[in-house]
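Presented below is the structure to which this report refers.
Rather than the whole complex, this shows some of its chains in their spots.
Going by the order they are written in, the chains are A, B and C; count residues from 1 in each one.
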Amino acid sequence: MRILAVGAHPDDVELQCAGTLAKCIQRGDQVTIAVSTDGSAGTNTVTSEEIARIRESEARASAKILGADFVWLGYRDEFLYESEDVRLRYIDLVRETRPDVVITHDPQMDYHPDHATTGQLLWNIRVMAAARTIKTQHPTFDNIPELYYMDTLAGIQFQPDDFVDISATMDIKRKMLSQHASQLEFMQARYGMTMVEFMEICSSFRGLQSGVRFAECFRRSVTFPATCRRVLP
Amino acid sequence: MRILAVGAHPDDVELQCAGTLAKCIQRGDQVTIAVSTDGSAGTNTVTSEEIARIRESEARASAKILGADFVWLGYRDEFLYESEDVRLRYIDLVRETRPDVVITHDPQMDYHPDHATTGQLLWNIRVMAAARTIKTQHPTFDNIPELYYMDTLAGIQFQPDDFVDISATMDIKRKMLSQHASQLEFMQARYGMTMVEFMEICSSFRGLQSGVRFAECFRRSVTFPATCRRVLP
Amino acid sequence: MRILAVGAHPDDVELQCAGTLAKCIQRGDQVTIAVSTDGSAGTNTVTSEEIARIRESEARASAKILGADFVWLGYRDEFLYESEDVRLRYIDLVRETRPDVVITHDPQMDYHPDHATTGQLLWNIRVMAAARTIKTQHPTFDNIPELYYMDTLAGIQFQPDDFVDISATMDIKRKMLSQHASQLEFMQARYGMTMVEFMEICSSFRGLQSGVRFAECFRRSVTFPATCRRVLP
């Protein structure tokens, strides 16, 4: 299968589904990580331009550890809006990556407008990629992908209906997250712990709920056209 | 009564509420069908411009069978966005048609962003049509219409609270849908059945739920100002 | 039509739907009020037996003002439980009154277990009254009645989907409620106002929501078999 995971900011995919993506890789899937915004708000010390450059290279390094393809969409952090241009860009992303499954943010529940907008964009365009009258760089993609929403930040308001055991891929997840060096101290200052510690609490808690050491959790978007497939690893 | 039914694409109103509209006509109501977008994405064979022209004439023919007035809003299929201009256009639509009841898509539940945007637009402007400081082509309309959401495509996620028996008007519904000849093969290719067969399964299922042969179902938008009326036929 | 309104305690029907019942009477319906429990907890001054006798005669007087039939079920106040015997009694109530519509408490939302149990009982048995193998005093009743839930006490947690304008029958409602003399001072002590004042605030508020002076509100129980009827006055 081909999997497309889209996060609003660099490190979102790592926090919420890197363990699952690693299992996908292990079973032979092809995985692409895409990042909506340039992460240019994630700093207290350097300029927006500098932090954006740093974060792109951190995110690429993280994707490399996973063995995933990587797409940097580069929209301005904190200011992602839906518009015709942006919608066409996401249509083209799906056409380029031709995914069986898209994993992204929950448009209703997560904590940040960039998250909501990213999730909503993927929901909006999941059928449009097949429309021949909509022209973008890549040819149309006729298969409508499954859509899964990953956990919210700190799990607030999220009601999972699928859990994935990531105990065996937890180290990869830790390593990927550690590439985001610029965010480690930023988060440390804000939350009094590293992003890895933050993530370990969440993964332990989701594991507790589902009977394993570490887990990630998801909510399937049940919308037309639904399918009879069960695609998570 | 005057009824305004607004679909995102040509054929949406036919699929979800044509049987109810036919009953409205039979009890003496005046009905207007409006279509938000030009349906220009609904083809694999001709150009956007051609399919838009074809679909408009199909939709007009369908409205004629019903005996309804018809408004073609002509926004670009797949790219309907809210904006000041668009909002003013929908305000003017309500002022022009002066409806007691508006039937449209559910802004929360349906499968396509054009559906959600159409439903949201009608919700947004249902009170504004009375505001004298907002100038559009037609004079203000002081009565705030009732708002009903019609069923979603294939009924996914929709929780009806009102059913209408359409057994006696099912033939009109079939005939109206059959006017959309360009979509019959398009849907056939995609779903392995004609749009009429698709609709018959849905109408049978809603009939099963409500104790009749064929039914359509609705969800009332309960919002300020609500009313004490029961307006469905 | 025939209407059966079932309250958990004497005065519940008066508080939540007397205005609607008065409108039903005015359009020619036959109305029955039934009361689940004997109201024997509603006193700080007399014995359970005395207050139960008092409350039955108050409730009968109130039903008389409305012009409704009256059924006193007489279960112990605060201790209504579902059981085979109780279920059979409610089946027989429906068979005796043969209602098109049943109005009762919301089993999920209201504030008291007797309310929840009463609402649940009516939901449980609405289909069973038609079963010939279940023997009770009265013959089977083949038509499955519509089920509406009336407002909760002080409207807490209640999401109405139907409003009824009771401005014209408000005086009847006040008069009916005033029959419950034993509760007036009881409520006065507890809430610092008479039951009539309490009710007037609720009816004004529901009127405000629905564009009239006074209103009552309801939630339709959408369950199999649903119907295509709209039965409220």
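Just so we're on the same page, a residue touches a chain if its C-beta (ideal position, glycine included) is under 8 Å from a C-beta of that chain, and two chains touch if they have at least 3 such contacts.
Values in this document were obtained by computation on a predicted structure and should not be read as measured data.
K.L.:
Given 3 chains in view, how many copies does the entire assembly contain?
P.N.:
Taking the 3 displayed chains as part of the assembly, the whole thing totals 6 copies.
The rule is short, and it goes like this: only the chains that are shown with their structure count from here on.
K.L.:
Upon optimal superposition of chain A on chain B over Cα atoms, what rotation angle is obtained, reported to the nearest 5 degrees?
P.N.:
120
K.L.:
Report the inter-chain centroid distance for chain B and chain C in whole angstrom, where each centroid is the mean of the CA atoms.
P.N.:
Computed value for the inter-centroid distance: 38 Å.
K.L.:
Compute the distance, rounded to whole Å, between the mean C-alpha positions of chain A and chain B.
P.N.:
From the centre of chain A to the centre of chain B is 35 Å.
K.L.:
Indicate the whole-number Å distance between the mean C-alpha point of chain A and the mean C-alpha point of chain C.
P.N.:
From the centre of chain A to the centre of chain C is 52 Å.
K.L.:
If a residue has to touch 2 or more other chains to count, which residues of chain A qualify?
P.N.:
none
K.L.:
Over in the complex, which chain B residues touch chain A? Could you list them?
P.N.:
40-41, 43-44, 47-48, 51, 77-79, 81, 111-113, 152-154, 156-157
K.L.:
Taking the complex as given, what residues does chain C use to touch chain B?
P.N.:
On the chain C side, the touching residues are 159-165, 209-212, 215, 220, 222, 224-228, 230, 232.
K.L.:
Spell out the part of chain A that touches chain B in their complex, as residue ranges.
P.N.:
By the definition above, chain A touches chain B via 82-84, 87, 123-124, 127-128, 131-134, 222-226.
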